[in-house]
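This report refers to the structure that appears directly beneath it.
Just one protein chain is left out here, and the rest sit where they should.
Chain nomenclature is as follows: A and B, assigned in order of appearance, with residue numbering initiated at 1 for each chain independently.
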Amino acid sequence: MCLGIPTKIVKINGSIAEVEIGGIRRKVSLDLIEEAQVGNYVILHAGFAIAKFDEEEAEETLRLLEEIGI
Amino acid sequence: MNPEKILLAHGSGGKITHRLIREVFLEAFRNELLEKLTDSAVFHVDQGKLAYTTDAYVVDPIFFPGGDIGRLAVCGTVNDLAMSGAKPLYLSAGFIIEEGFGLAELKIILRSMREAADEAGVKIICGDTKVVPKGSADKIFITTSGLGLIPAGIEISPQQIMVGDNVIISGTIGEHGIAILSQREGLKFSSNISSDVAPLNHLVASMLDVAGNGIHVLRDPTRGGVTTTLNEFVQGAAFGIKIYEDKIPIIDGVQGACELLGLDPLYVANEGKLVAVVSRDFVQAVLSSIQRNSLGVNARVIGEVVEEPKGIVSLVTRIGGTRIVGMLTGEQLPRIC
Partner (left out) sequence: MRYLDEFQNPKIAQGLIKAIEGLVDRKIVLMEVCGTHTVAIFKHGLRRLFPTSLKLLSGPGCPVCVTPTQNIDAAIWLSKQKEVVLTTFGDMMRVPGATGSLEKQRAEGADIRVVYSVLDALELAKTNPAKKVVFLGVGFETTSPSIASAIYTANHEVINNFWVYVCHKLVPPAMRALLESGEARIDGFICPGHVSTIIGSLPYEFIAGEFGVPCVISGFEPLDILQSVYMLLNQIKEKRAEVQVQYSRCVKPEGNEKALSKFNEVFEPADSNWRGIGVIPGSGLRIRQEYSRYDASLHFEVPTHQVTEEKSGCICGEILRGIATPLVCPLFGKACTPEEPVGACMVSSEGTCAAYYKDGGIIE
């Protein structure tokens, strides 16, 4: 139920966006997030984007993980 | 008078039925045996073991990316024969058609069946058609039975599986199931995934050429996917099977759709792939022979038959963990084939 996956916005039409993951596309509502742009990643849950995905933070987390992990 | 739709009268057995059979079914499937239009098709077979199978096809929707119910009805039955090592020879085809079904659609489906049969090198030599009132069937249901001849000396069955055998998958998984789902109302995702529905008998013949009984068992992982097939092998057996997540071939689109829908691709249906359990001595030869075929370019060894734990299929995850992958529990995706 808490299934949420990172998807990339490929098109925006008002408050509806088309997002893409692995070549699969879906329409989602942007009603719950601010200022999304084409190219942003968002977390998709039950037809809504519920969070913006911070790519810099993702890279930072991966960097930290490499440090701990090796 | 040329009706555009199938009517109840088409199933009555009278003049209209005979016209339908001659002008539509015979026209599509034409061969010397079928042309005789006798009650049974009569033919000689060489001495040896016969393989015989049947399947009903109720896939929804009837037309999907990569194929249709007709192609599925031929390939599914051809593949069942091929999985026993048999050379498929003849198919029968029974049709239950809903009153009002379009004649044009019927012709497309029959043409698909003919094309698939030609690809496989089989003939459809007998058939039957019934028409039921509107609402008593959903558009069209097809049942095909198939007869094949097993080459002398070939003995393929789960009883042949031994500890130490390798498990091969002939290509990328999950495409048929996802192609069907992408057409279902309510799931609302768009994809460019096509069903992999294809006849595998030539592929199997080339595998048998290089390995004979070095191939212990073959099965096509249709409903329930690869995991269900592997579980069928280990049920009550004195061995288990271990597979490796990072070796399983899968295309991005199927991976993405499965993430989106919360599905495990290992449980999603395939209609143009086979799982082979092969003696270790023959693995390389078999793998190469599959990869030389256009239907098997992505074939991989994905696991092995192990002594323990018995009766269980386990998966080594990408990060080195282990999980058990059991039989599909709960609701299968309805009308996937």
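The rule is short, and it goes like this: a contact is a pair of C-beta atoms (placed from the backbone, for glycine too) under 8 Å apart; a residue touches a chain by one contact, two chains touch by 3 or more.
Since the structure is predicted, the reported quantities are computational estimates derived from the model, not experimental observations.
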The listed residue (B:Lys134, B:Lys188 or B:Arg292) that touches the chain absent from the view is B:Lys188
Touch assignment to the omitted chain, from B:Asp252, B:Asp281 or B:Glu307, lands on B:Asp252
Over the whole complex, note the residues of chain A touching the chain we left out. 1-6, 8, 21-22, 29, 31-34, 41, 43, 45-48, 50-51, 53-55, 57-58, 60-62, 64-66, 68-70
Name, in rising order, the residues on chain B that touch the hidden chain in the full complex. 186-188, 246, 252, 255-256, 259, 262, 312, 315-324, 326, 329-330
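Simple rule for what comes next: only the chains that are shown with their structure count from here on.
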Roughly how far is chain A from chain B, going centre to centre by Cα mean, in whole Å? 37
Could you please specify the touching residues of chain A with respect to chain B in the complex? 3, 5, 20-27, 44
Chain A contact footprint on chain B (complex, rising order): 188-193, 252-257, 259-260, 262
